[in-house]
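For this depiction, one protein chain was excluded, whereas all remaining protein chains were kept in their positions.
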């Protein structure tokens, strides 16, 4: 397995093998620079407040946590310089997780589609810190977050 | 509408009129002391990591945000001392929301049932701060959080 | 008092009338765009860990909280469109404050000088959310934070 195959496996895993991501309808992707992105279409059953027809804060939190998690995992593949290192990283994938996260709800979650992006601020050997943002399809900044991931 | 009817309306609203709460299967209740509680049964489609069969971090975040939100709203009913004050509070219910939340993931989210509880640390005129906890049915402490709510 | 005089008063207040800012040696300034900045020179008595000779995490937190607070206050001056509005804002200045803050410690706080900057992510009527960063004089990213301010 090459680092690129590992990256593709990570995205595939988030898109097809995590049941709650499928329930939400998350679609993850990434660029050559390993920037992670998740797209999510509006569904009525993701509503929190039905008076204002906006996303439930838990959906926002779930999307931000997930996109940050992908970014942290992808960033960890950059320095894998041998087949053994790739294999070891692959074997440990399922053992990582979110240590903690802060979410700031900036504006009501309205839109036809939502785009979450993540930036790795620090990637250490065991711990990564990511900053995540959620915008709607009009470019409105709906939420921001910061999370610490253990790998 | 009396304060008690308002409290019952709030719980009813969270249990029956917020689509994402229904998707998750959240069941909210409260005690005479206005302590809020949410129960959630395991469902396979709430899984994040299928290797370890644990709750998706977004489910944990959603449940903590929701139980804190209920506790904050209930606490705000305590000092409503006239029919007009109750009515005004009722009219404003849908305009409040979560400003920000921190979630700490302490242990893997395994269990047949999960119990979320919330405690109001501070209730000001416009802003409430709550501390929330998630345990499983064996009493294991799975996650904790703190959130600030605007009303 | 004009909005510009009010902005200058805010900076002056943080630089000369807040005792703990003086104890730390904070020097606040701002640009035409109302971007806030604080500079802080190394002093041995700001050390936490003397083995590694790095800033105490509390100093980092204090600087981030302060620069975010200035940015939030300056952003609030933008829409003051009458002498009365300026006066009212001035009269309320001391009543605002930090609701909550998250700090992420990214790298050891080493350097001869430290530069803190802040960006207002959202400015509502009562609540502002800011993102803050601390770099050293070599451009190393030492810490980041997010805070919610009430005004």
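A, B and C label the chains in the order they appear, each numbered from 1.
We adopt the following convention: contacts are C-beta pairs under 8 Å (C-beta built on N, C-alpha and C of every residue); 3 or more make two chains touch, one makes a residue touch a chain.
Being a predicted model, the structure only gives us computed values, none of them experimental.
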Chain not shown: contacting residue from B:10, B:72, B:86 or B:129: B:129
From B:21, B:77 or B:148, residue that would touch the chain that is not displayed: B:148
Touching the absent chain when the full complex is considered, from C:6, C:36 or C:62: C:62
Residue ranges of chain B at the interface with the undisplayed chain: 102, 104, 106-107, 121-122, 129, 131, 141, 144, 146, 148
Positions on chain C contacted by the hidden chain, ascending: 17-24, 44-52, 56-59, 61-63, 65-66, 69, 94, 97-105, 108
Absent-chain interface as seen on chain A, which is shown: 99-100, 102, 126-127, 129, 146, 148, 150
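Here, only the chains that are shown with their structure count from here on.
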Angle of rotation relating chain B to chain C [CA atoms, steps of 5 degrees]: 180
Between chain C and chain B, distance of the C-alpha-averaged centres to the nearest whole Å: 33
Distance from the mean Cα position of chain B to that of chain A, given in whole angstrom: 24
Multi-partner residues of chain C (at least 2 other chains): 102, 129, 146, 148
